[in-house]
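Missing here is one protein chain; the remaining ones are kept as they sit in the complex.
Every chain is named by a letter (A and B) in the order it is written, and numbering of its residues begins at 1.
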Amino acid sequence: MESHANEILLRWIVLVPLLGAAANGLLNRRLPKQVSGLLACGAVGVSFALSIVVFLRLAGMPVAERFLSDTVTTWIGFGRLQVDLAFALDPLNAVMALVVTGVGFLIHVYSLGYMAHDAGFQRFFAYLNLFIFAMMTLVLGENLLMLFVGWEGVGLCSYLLISFWFNDEANAAAGKKAFIVNRIGDFGFLLGMFLIGVTVLPHLGAGEGLLSFRVLQHHAGALAPAATAICLLLFLGATGKSAQIPLFIWLPDAMAGPTPVSALIHAATMVTAGVYMVARMNFLFVLSPAAMNVVAIVGAATAIFAATIALTQNDIKKVLAYSTVSQLGYMMLACGVGAFAVGIFHVMTHAFFKALLFLGSGSVIHAMSNEQDMRVMGGLRKKLPVTWWTFLVGTLALAGIFPLAGFFSKDEILWKAFSSGNQVLWAIGFVAAGLTAFYMMRLLVLTFFGENRASPEVKHHIHESPLTMTLPLVVLAVLSLVGGWVGIPHFMGGGAHFEQWLEPVFAGGHHVVEAAHGAADAAHGAAADAVHHDTTMEWILAGASLAWGILGLLLGWLVYARRLGVAEGARRLAGGFPYRLLEHKYYVDEAYEATFIRPGYRLSKTVLWKWIDAGLIDGILVNGSALVVAVVGSVVRLFQNGMVRFYAWSITVGVTVFVLYLCFSG
Amino acid sequence: MEVTLTHYLVLATLLFLTGMTGFVVRRNAIVMLMCVELMLCAVNIVFVAFSRLHGDGGGHVFVLMNFAVAAAEAAIGLAILVEIFRRRRTVDVDDLKALME
Partner (left out) sequence: MDFITDHILTWVTFLPLLGSLLIWTVFRRDTIARLVALGVALADFVLSLHLWFHYEPGRGDDQFIERVPWLLNGQISYHLGMDGISLVLAVLTTFLGPLVILSTWKAVKDRVPDFLGFVLFLQTAMLGTFFARDMLLFYVFWEAMLIPMYFIIGVWGGQRRIYAAVKFFIFTMVGSVFMLVGILYLYFQAGSMDLADFLAVELARGPQLWLFAAFILAFAIKVPVFPLHTWLPDAHVEAPTAGSVILAGVLLKMGTYGMVRFAMPLFPEGVAAFAPLMSILAVIGIIYGALVAMVQPDVKKLVAYSSVSHLGFVVLGLFSLTPAGVAGGVFQMLAHGLSTGALFLLVGVVYERRHTREIAEFGGLAHEMPAYATVFMIATLASIGLPGLAGFVGEFMILFGTFGSETLPHARLLTVLAATGVVLGAIYMLWMYQRVFLGKLSNEKNKGLGDLSLREFVVLVPLVVFMFWLGVRPGLVLDKIEASIERTLAPVMAPAVDNHAPQGSHALGDGADGGPVFVVRDPEKDGMNQ
């Protein structure tokens, strides 16, 4: 425990942004904008610096011992139910911490420029800092419940930031939708936690925290019988947060928030939380092939599904949003085929280039006086040179062009899918990759090439963004360019450093499998090794996917820049329906509306409230019994006529009859 | 002539019937109150008579208590009647039906 100072640092990585949020939130408008922005950026900057410190410390440790933990206090302590307020660092969340605070810092700086004229400047930075706090709690949490705290926290911040401009009720509705859809996922997450807790509870030794990852991993054998159910429940949570089928519907609407928010929360960090969680729980997922299959299939399906929708969207942010959904699908696909490290690799590279693309689009929107419709853009290449060049880098990275970041991670995912025997999933991912290149080229052409189609007034205002906005773009462009090089695979002569770095985290999962299945399947291991040495197939697939990406870009160029009218022709040919289907996002929102929301509302209002509550219980049972009393009373009251002499007569007659009865009854 | 228990009882019965009849047939509230007093008086006579017969002082105690009750009743009753008269200008019980509601 010589490294105590470093372990204490963990809590400060989380707490410093909270302090920033508190300062900005409580003082709000009393804080000058410069001070507010400086505080917020400073807080995240400190967090980032601390992350680097602990990362280096971790890297300096022997591979097997790479683990730091910081237990603040007991959070919930009741009998055997012991959950600590604790943070821990291992290679997996060290990477996440760097990405979140690093990209987060850049986006904070960018927001200084982007939000400079907004009345809610301080409130914005308070939320943004709060988000970093929640996200770091999620990432650094030592146990599943801490992860859940962050999980809900980022959901809250997402809600607050989507509805940031709440003057427009549509934004408020989008925020609410995001929160509620996420809650549906959390419902699964919660139940997953309960199942884990109840299953593992009888096996816990003294002093072992109930939901601590390390403890759970240690007891993974005990969890094996329930693994499928647990993993599916947890995965339901992940589909909410990471916008997978069937809960992806909130993410496109979430674009109602300010663009830096879309970049930070809805592209680079928060939405990858689901992937992180699945990777974090890898030791359980590997125990359940069924759950793994579900993860892989849902991931692949989401990837292609969202990519097709992205083809037809006209809002620049919506295209990027569906692209994000699609890329998240890739990450899930990677996890589903057991390549957790590659999934995380894609999380990282995607954070770079998708943040870049969103910030670039923000720069475009900023220049276009808040216009988001690509149909009235065009020709911005000359006027926004920095934005254009960086955006181009981002596009190529996303399209998976060698040697940019996206190439390595996406190609690796496809290879893992292929080599794990899931050729169908590989094919789906492969097709989606081509679509990605196509729609990104469409976006690029519509925005940056051709004539500008905006009104003269807007045209007049077009200008390159200030340095606070372009600088993060440049940094992210560089990262998108070189970010993938840390994971150059072996067959290309690279060291696959990224995978090696994460090896200790995911190796645990394999040990668990071996422990659970008794003897390790030696033959399988040997086969895997054999595949590893035969690199021909890898070369072929990598080449194919590069060629396919370039082809996608080329087609996009031909269709939209050269105006071949293919899109128009296809639309007519198919009677317009498939196109409309895509334009309306497969009518998924409408379907949910018709099947759940409206019937649910009507059921509640008419049946439950009006009929059961007011009608049956209150009307018939409660007031009904009151009515019976009233009827009886109205008969009896005939005798109470207010005539005192009538009463006197009654008494007299009554007493007389009574006395006579006593006398003669014997 | 020796006064026996029977005499007392007959007197009490007559007194009670007078009171009861008056209470039932008269409409003036003051008269009705006085009739109530008559009935109470009849009861008192019975108490005293039996007390004497059994040589037990309990009857006397009850009579004393009855006095107190009767006095209180008369006081409150008359006070209420005065108040009613002030408001309604009548003490005819057939006109007073407020008890109905």
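Just so it is clear, contacts are C-beta pairs under 8 Å (C-beta built on N, C-alpha and C of every residue); 3 or more make two chains touch, one makes a residue touch a chain.
Note that the structure is predicted; figures quoted are calculated from it, not measured.
With respect to the full assembly, the chain omitted from this view is in touch with A. When the missing chain is restored to the complex, the residue among A:Ile76, A:Val482, A:Met537 or A:Val659 that touches it is A:Ile76. Of the candidate positions A:Phe48, A:Phe87, A:Phe105 or A:Phe148, contact with the hidden chain is made by A:Phe148. Touching the missing chain, out of A:Val63, A:Val424, A:Ala547 or A:Val622, is residue A:Val622. The set of subunit A residues touching the chain not shown comprises 73-81, 85, 145, 148-149, 152-153, 156, 159, 163, 166-169, 171-173, 176, 179-180, 183-184, 186-187, 190-191, 193-195, 197-198, 201-202, 600-601, 603-605, 608-609, 612-613, 617-618, 621-622.
As a convention for this text, only the chains that are shown with their structure count from here on.
Between subunit A and subunit B the centroid-to-centroid distance comes to 90 Å (mean Cα coordinates, whole Å).
Across the complex, subunit A is touched by residues 20, 23-25, 27, 29, 32, 93-94, 96-101 of subunit B.
The touching residues of subunit A, when paired with subunit B in their complex, are 640-645, 648-649, 652.
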